[in-house]
Structure formats: structure tokens, C-alpha cells
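Removed: one protein chain of the complex. Kept in place: all other protein chains.
Our next item is chain A:
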Amino acid sequence: MARQMTGAKMVVQALKDQGVDTIFGYPGGAVLPIYDEIFQQNDIRHILVRHEQAAVHMAEGYARSTGKPGVVLVTSGPGATNAVTGLTDALMDSIPVVVLTGQVPTFLVGTDGFQEADTVGITRPCTKHNWLVKDPAKLSETIHQAFHVATSGRPGPVLVDMPKDVQFAVATYTEPKAAKTDHYQPKVKGDLDAITKLVELIETAERPIFYTGGGVINSGNAASQLLRELVEATGFPITSTLMGLGAYPASGKSWLGMLGMHGLYEANLAMHGCDLMINLGARFDDRITGRIADFSPRSTKVHVDIDASSINKIIPVDLPILGDIGHVLEDVLKVWKSRGRKLNKSGLEKWWKKIEEWKKVNCLAYTASENTIKPQYALQRLEELTKKYDRYITTEVGQHQMWAAQFLGFEDPNRWMTSGGLGTMGYGFPASIGVQIAHPDALVINVAGEASWLMNMQEMGTATQFRVPVKQFILNNERLGMVRQWQELLHGERYSHSWSESLPDFVKLAESFGWKGMQVSDPADLDDAIMEMIAHDGPVLFDCLVEKHENCFPMIPSGKPHNEMLLAADAEVFKEGAALV
């Protein structure tokens, strides 16, 4: 039975039919009809943010921690332009987000009306797809299509721009099932011949490595399970990008840790020295490859990806497999088992011996201190004291982010939310709110630096209003630590504008928003303070004063190959190992 309703009502109905329980938004003139509908229902919870950028990051946190798309509702003009950073972030990290924006009425479009911006024009390069809906009869179908596009294939952000007169107009509602989505159906099954070829490579490889990325997590829990099965069955070592942490458990025996610019020594050298690289859902980002010409020079490279444009974009590969990771892994396991589970056991044994030697370098070593909290120490204690909890971690961007990736262990997918591709300072705090909204009883911690954290600190009000007990674990070095590190290593120690001047009193700031504020500077007090933070039933701003000049190692300087890693001065350099590969 065809249902007639206003455009505004259709928006709310379409969201309900898409299974949406929460939206993040901020009202304004051009979305008032929709806000009026939201007021008159109880199925969808609206989280009022304090800035539209934060709304998108919250939706990202929600999406990344649940596997469901995050939804944002903002007004025209500044509402939409403020969302641009979040959209770009979600595009770079393939996070499914649906952003609904109001627009000036159709008869005002193009006249420089009040709060008018060319939203679809501005967001075209930072969305997977976007729509301007001028016909009320197409509104509900377009929203259903938006959800389909956001969540199919390589996920990403989409935007639907809705002029105000379209929200008022009455038209027929289209049910989700009736919406046309057949045109956009990315291929999920991998080519069986190519998969068989991969199995042949697996059977004979002497020095193989799995290099996994965010694609495994986007593919869903089943993909992570299949990955674990394949890694356990083959005994191949596995490393992951920043985005892929948790797909394979950090406690797993084949885990080498993260790779890349601040990745582990053993992971990077294994990538450099391998003879078979199996890339699952990673995209050879420049933070991973270092100098292209010297990237893993002697390996046969296999790349499984759902996005054809990711294949051969940076690194030419020998065997591309276009498809969804979960589907491909299922077939790989099937074919490999049917051919008798063959492996090059003697080769693998030698390979692991070499890797064990690299591990002995202990690349994450740092000089401990009794007087100052070392950031690495703070994270080690945080890991030790929180790992038993139902825990989700978000981060801001910078040194603390890399230390968090190095020192925290992730046992499951969807537990780690970080801005990888775009590197958005200000991501972590709102993302942590989005995660906590989706998982009200979990322990949600944002590992932050003080500079990043200040970029979206206005969201303290949101956390208080919605009783979101997020823990903000700020490693406060009063510096833009990563900028400072580059200036020290690459710019003659000229520290141009890389310190945090005029910082607030974080404890008082917390209290002014009704939060608990804590400050710790003595390593001896750290454990008790962390336990106090966890125990507090409400949001906590944890100001952890750390060593101001600590550098993050290992580090592959930009443009250098994997075997030219810088280690902390006190790490025992294993020169022979580097020379051998």
C-alpha cells in the first residue's frame, strides 16, 4: 500500500526502515522540518553535537565499532561545510557514513541564499557518492540507495542534500525493498583461477607474510575469523597496517605487530625480506611502503581488494584478486585444504628463525624513568590495567597514536578506531563518544595528545548531556610531539610553532563541564590513577603529564626503504640482520 507523507517524515521513516537507532546532528533553518519529525517520535535517538565535524567523527566511531553505517543530520551552508573534514576522513578510511544535509529551497538554489552552499559540489570529491534531491517523489528511494552505496563494496561516506521545500512536499514513500540498487553491485567473489594460483604460491613459499589492512575489518567478523583460521593453519607470520589492527589477535603466535613508518622492526624487515607477500585489504599507503623502488624487492606480491583502483595503484603486483576478503579467504582455505594442505615446512622453519632474531632487537625499548612518566610506560600500564575489560580504544593523531598502536594489543576487530588515511587531529574524542553511544556499558578510552584533543574539546558538553562516560587519556607533553620529532630529526632542531602554549587547567576544565578531572605526573601514582579513571561512572579527563621530548621509534624516515629504520638510541641494533635481508 502506497503511503503518502511529507519529505521530512520520509527521512525519518527511511532511517527507521534502514534500522537506524541513533543519529548525530545539529539543527538549523534548512533542516527544521526534519527536526520537527524527530521531535515527534521515539525510535531514533538524536545526539546533539556541538560542531558538525564532530558529528561525522562520532558517526565514524559508531560505524567502525558496530559494522553498521553511522548517520549524521546537519543543516545547509556551514553545517555542511563543517562536515567536510569528517567526510574526507571517512572516505580515506572506508567508513560507511550517511550524511543528510538540509539545503535552501529549490527556488533559491543558485541565488547565494542565506546559508546556501554548493554542498554536492563541495562534497563530490570527499564522498563515495552524493545526491541533491529536487523531486520529493525520489527522496525516500535516494536515502535507501545512499545506505546501499555507503555499505556495499568498499564502504565510504555518502551525502544526501535535501532542499527545504522538498522536506515540506508530500509524495509517495518508497520502501527499502522497492528502491533500485541493482546498478551498483560490486563483485565479491574472487576469480577461482587466481585463488588457485595463490594457493600454489602458499604451498611453495619459503618466506611468506600476510600483510593485512582495514579491508579485513570492513569485510566483517567472518573475514577476521577466516583470516585467523588461515594464519593458524599455515603458520605464516602476519603484520597489519594501522587500520587493520585487531583482525588478527595481538596475542596470536604469528603476530609480528604493526608495520610501516612506526611499525615494528621485525614486521618491516619481514616485509622487506619476504618471498611471498599476501596483501589482504591494505592499499600500499606511502606510510607503509617507504621508498617504492626498494619496497620488498624480492617478493611475489598478491593483492586481494574489493576496489579495483587500489590494485596496481602504487605497487605493481604479480597476482591481483578482485573481491571481498571474506569470500576470497573462504575459497583460499577450501582450495588449499582440497589440495592437501601443503606447505614448505623447512623454508618456513628457517624464516621463523630469522624473524625470532629480529624480534630480539626489542625495537620498542625505551629508557625508563622513575621521575617522569614516559608515554610508552603510560600506555603499557593502560594496556595492563584495561585489557581484561570490554574495551574500545580511539586515538587522536600523532606520537600518542603510534605509541598506542605499538603498545596496546587488540584481540578483536572493531575495537580500534583511529584516523589513518587523513590523519585528522580532533578525530578521537568525538569518535570515542560515538563508540560509547553504541556500546554504553563498555570501557571506551580515547588515547590523545593535548594538542589534538583541544581541536574538538567542545564535545565535552555532548558527553555530559548524554551521560557518555568516555575516558580521555591525554598524554600531555605540551608539544605537537610528532611535528617536534620531525623538526628535531629533519629540520635542524628548529622547533617552529610545535609547542602547546596557554594550555587550560584540564582538571578545572573537566569540572566546569561536570566531568571528573585528574592530573598525574609521578609514575608511582599512575596505576592507582588509571584504576580511579576506570572506576568513575562518568566522563573523565585524564591529564597525564609525560616526558616532553620523547621520540617515537622505530621510524622509517619518509622516502627510505624498510631496512633503513631508525631505532631508539638505546635499542640494541642488530646490524647483521639488516644486512642479511
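Keep in mind that, in the parts below, contacts are C-beta pairs under 8 Å (C-beta built on N, C-alpha and C of every residue); 3 or more make two chains touch, one makes a residue touch a chain; residues count from 1.
Assume contacts and distances are computed from a predicted model.
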Which one, "Glycogen debranching protein GlgX", "M56 family peptidase", "Glycerol transport system permease protein" or "Acetolactate synthase small subunit", is the UniProt name for the chain you do not see? "Acetolactate synthase small subunit"
Hey, which of A:T172, A:N312, A:T367 or A:S558 is the one touching the hidden chain? A:N312
Using the touch definition up top, pick the residue from A:K128, A:K471 or A:K516 that touches the left-out chain. A:K128
Touch criterion as defined above, residue of A:A90, A:A179, A:A194 or A:A247 at the omitted chain: A:A194
If the hidden chain were put back, which of A:H183, A:K388 or A:H497 would touch it? A:H183
Against the hidden chain, chain A presents residues 120-121, 124-125, 128-129, 132, 149, 153-154, 183-184, 191, 193-194, 197, 201, 204-206, 275-276, 300, 307-309, 311-313, 316, 318-322
